[in-house]
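With one protein chain held back, the other chains of the complex are shown just where they sit.
On to chain A.
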């Protein structure tokens, strides 16, 4: 792929000399009489376009197709030549659209047949074209600036399409010589200039056009290298639709386009609205969209005529969309399209259908066999794209399911909460540049990353790892504390939340922790609140460096949780609360080392242990996790030494290992295989052997595959 190939810059040079005002001698009936009004009226005489009109509308059609398919980085400079050169636009992207060109052409108007032919020449235009090719485009400039010392990698190539009426082959040669000489001269100039670039390669496409019915004085000539810099080709074409056809072929050649005909498009008849007929619409697009057909040389593609290389079109069948559901297709390429016959009724019906937001799948017509959907037409923001869908076998077929891998057996992920998180962290375009306080440009995407960092400072992944995120009462605080800056109102809300929690504690309201982890009695209420307060503190501490207001929330939290008189009383009862708080405070301070994850993981494991005991009560929020295989608790609650039973200063580790040991020793009993095993190996499917000796071996084989 090269950005700066010949098709980066195209210069149109259209002859505006007096003889171009001549008629193309192809008549157009424009007064088509409508039925039932025809009596006695003679239709107006047909009119005919001039050579100029034919040239201009054909070159506009070339540009239309090009702009449709390549709205950027493919540029046109339009020059009209008579007694001088009139450059109608520049290489800048703003000048690259049909409206600009049409307005400029209208200002030029048709050639004046009464002007002095001696002062008029196409040469003025050709010289101006070479000059234009030396001028740097904004894309070339940008590439040179970013490449710095490698700026010489930026190529400068271009194409000149010259539509004129030449007198003879030697006249054509004279034009070619002139272009070659001019390139030579301008390259010398450009060598000493920062604003100009030397032309490395120029393709001259000379189109000689003449009225229908006349003999051509100029012969066709295929592309020929005139010098290392210049190649030239000559096309001798009759005016009228022949010229338009030629330019249509050239735009396909120059921009590597290919044609697809959508067939079987059902459409309401204009006259009889209740009947529908099938139509075909031909579209142009980059030929990469046919890469599968090109490479495999597939001949099943219909309508593929070998003769006349450019009449080739690939036929694809319309599949009427059944639903409006949004699906993510595996799409290997998307290419902008342009209808060949943009104004025809079938074309505009198709494009309007797509522009209204519907997508259409396209099927390869096959003589036999299964239906193969290979493409999709879809519009995005008023632009229609031909999507190439992968129709070959996937190399990723039959992958291991996510539930079989790491973390796949966990059943209480906070799927809904993370969905909410994702919606809050959706992206939106910021087209106006924004500036930071220090005046530097702010990159919106960096802001997005920043926000993700803040929002995930404390984010437990599973329900049993958290208390506060299972509490509706904490939401007002949790939703604003992650913000970069809080308003006074936010702080007030946080404080209210904290007071509310204090209130709940005083009223001895139950917390969600008790119902998640255990059946029957959970940890005692005050223990629950201690866990909750600790977790809340971890969350708030993770954000205290955001602003002073965040700090104020922490202060409020600390003040509230250490003060209540009930708490004081409980402390007297011998709980070593203070120690633990100090510890958790320390942990909270350097949240960036993610100590919470460590402690939470431990807690999570503990909790999960409980959860295994009471899996029936677990909130199943993970759609891909399998159903717990055995809902019956392995051991009963009474036998479990639970957290709340432990008295005195007991470390978390000893709690944990005690529990694991007890649990494991009980679990072990259940493995009869292991009890009966020899050298730790037990024979499987013994009963099958007893029942049916033959089948066992077969099963064994199947199992290995």
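Everything that follows uses one rule, which is that a residue touches a chain if its C-beta (ideal position, glycine included) is under 8 Å from a C-beta of that chain, and two chains touch if they have at least 3 such contacts; residues count from 1.
The definition used in the following text is that contacts and distances are computed from a predicted model.
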One chain of this complex is not shown here; going by its UniProt record, which of these names is it: "SREBP regulating gene protein", "Iron-sulfur cluster assembly protein", "Pyridoxal phosphate (PLP)-dependent transferase superfamily protein" or "Integrator complex subunit 14"? "Integrator complex subunit 14"
Looking at the whole complex, which of A:120, A:234, A:384 or A:474 touches the chain that is not displayed? A:384
Determine which one of A:174, A:191, A:277 or A:402 touches the chain that has been left out. A:402
Given A:220, A:453 or A:555, the one touching the chain that is not displayed: A:453
Filtering A:145, A:276 or A:425 for touch with the omitted chain leaves A:425
